[in-house]
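Omission of a single protein chain aside, the complex is shown with its protein chains in their original locations.
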Amino acid sequence: MTDVTAEGGRNTPSSPPLAGSGRPPGRGRRDWPLYEVFVRGKRGLNHVHVGSLHAPDDEMAVHAARDLYTRRNEGVSIWVVRSTDITASSPDEKDALFAPSGDKVYRHPTFYEIPEDVPHI
Amino acid sequence: MHEETVYDALTAAHGDDARWAFGAGFDDPLAGVDTTVPDRVEPADLGAYCLMLGDDALVLSQRLIEWITRAPELEEEVAFANVALDLLGQARLLLARAGSVGVLGRSRERAGASIPDEDALAYFRDPDEFRCTALVVADGGDFARTLVRLLMASTWRLALFTQLQSSRDPVLAAIAGKGVAELSYHRSHAARWVLRLGDGTAESHRRAQAAVDFLWPLTADLFTPTEVEARLAPAGVAVDPGRLREEVHGVLTDVLTRATLTVPEWPASAPPTGRLGQHDPGRSEELTDLLAGLQGLARRHPGATW
Partner (left out) sequence: MPAPTLTRADAADETALQEHFDATIAAEHRIEPRDWMPEGYRKTLVRQIAQHAHSEIIGMQPEGDWLLAAPSLRRKAILLAKVQDEAGHGLYLYSATETLGADRADLTDKLIEGRQKYSSIFNYPTLTYADVGVIGWLVDGAAICNQVPLCRSSYGPYARAMIRICKEESFHQRQGYELLLTMMRGTGEQQAMVQDAVDRWWWPSLMMFGPPDTESPNSAQSMAWGIKRHSNDELRQRYVDMTVPQAEFLGVTLPDPELELDPETGRYRFGAIDWEEFKRVLAGNGPRNAERIARRRAARDDGAWVLAAATAYAEKHS
């Protein structure tokens, strides 16, 4: 029996990259969206975040998640959610200083928006 | 110290000595299954039939293992390993069943007494004693051919195992019951990729179509029963492969059509060759190479246990 909940238990949905790597868009997996993976190890438990993965589409994502995180344990229920579809609060409200690119996960409250001309550290 | 506690807790929590890697338990799927050979059945026939199905699985498993550390993406390494592990598991059960009904041929003399039946059969038979079909023997080729072949082989095998679940041989029925879930995963994994390759880029379409065109003729003998199957099917033990044709053709036509691929003419039914150990010329060489890789080490150390 897989024990996926134990390790995901303390987790909140992890946030994806702060920003893109600045490379020109390729035609391969660099374009694949990031998915957050939630697994219910057995009936009676909550789905718990176990990690993330890139996949070309939802269908491939759920299958890759099953292969990777559960090795196809049949009793397990899996959710995959595109990271960009998650709206998250910040644990410490400290992420105001990050200016993510628009395609990344968290939708920043508008008052945190940082003008483009602020110099990088 | 703290970290030892963490580690101890982790392993203790599992306490399952039968596990060697994640998801690789070794519980016996045949525990409690009646192993008596059903009445009106020749053990030699039953064993030969188990070899046919077991050899297909073993050879296809090797073909998939060839991809490990070479797959286009890490997720695919994991998936190939999953499929290969399932097929290897099916092969082991089927070869062990063949051995248990006394079908060991010359493998037992070559292997010596200490080797389990499944290994005697896998490692100490020669190519002309293997009863696998051309479809699984054919060289893996590129990713497209590998996935199209997996689609074809798993579609055929799933159709067969579905019916084999009601075999009068309780062992075959149990093996089939376990295999159906595995094979439907293999088939859907392959189908997902065939859709994406066929309906992806111009290059992937070209490669997928080339794979289909190459593999299609290898289905010629898939639906022709051997004499063994012709005896076992009416006895309710085996499945007449002729009864699989409609489903297999239907599924493959459907997937290929959705993948925007052209479905070639189905080849005319041909008499069995590989199933009898009479492998077609090109296939025979490929099988010899494959078995050299599989068996070399075990044969260099006769009498060794691993």
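Just so it is clear, A and B label the chains in written order, and each chain counts residues from 1 on its own.
Heads up, the rule we're going with is that a residue touches a chain if its C-beta (ideal position, glycine included) is under 8 Å from a C-beta of that chain, and two chains touch if they have at least 3 such contacts.
Fair warning: this is a prediction, and the values are worked out from it, not measured in the lab.
Engineer: Which of the displayed chains are touched by the chain that has been omitted?
Structural biologist: Even though it is not drawn, that chain still touches A, B.
Engineer: Which one, B:37, B:52 or B:84, makes contact with the chain that was left out?
Structural biologist: With B:37, B:52 or B:84 as choices, the missing chain is touched by B:84.
Engineer: Which listed residue (B:73, B:129 or B:285) would be found touching the missing chain in the intact complex?
Structural biologist: In the full complex, the listed residue that touches the missing chain is B:73.
Engineer: Can you name the residues of chain A that touch the chain not displayed here?
Structural biologist: 3-4, 6-8, 10-12, 14-23, 26-32, 34, 51-54, 56-57, 60, 68, 71, 88, 90-92, 94-103, 106, 114, 116, 118-121
Engineer: Which parts of chain B are in contact with the chain that was left out?
Structural biologist: Its contact residues with the unshown chain are 2-4, 6-7, 10-11, 14, 17, 19-24, 26, 58, 62, 65-66, 68-78, 81-82, 84-85, 88-89, 91-92, 95, 115-116, 118-119, 122-123, 143, 195-197, 199-201, 203-204, 207, 293-294, 296-298, 301, 303-306.
Assume only the chains that are shown with their structure count from here on.
Engineer: Just the number, please: Cα centre separation of chain A and chain B in whole Å.
Structural biologist: 36
Engineer: Across the complex, what residues on chain B touch chain A?
Structural biologist: Interface residues on chain B, with respect to chain A: 13-14, 22-23, 73, 75, 78-79, 82, 181, 185, 188-189, 192, 196.
Engineer: Mind listing the chain A positions that touch chain B in their complex?
Structural biologist: Touch list, chain A to chain B: 2-3, 6, 29, 53, 55-56, 59-60, 63-64, 67-68, 71-74.
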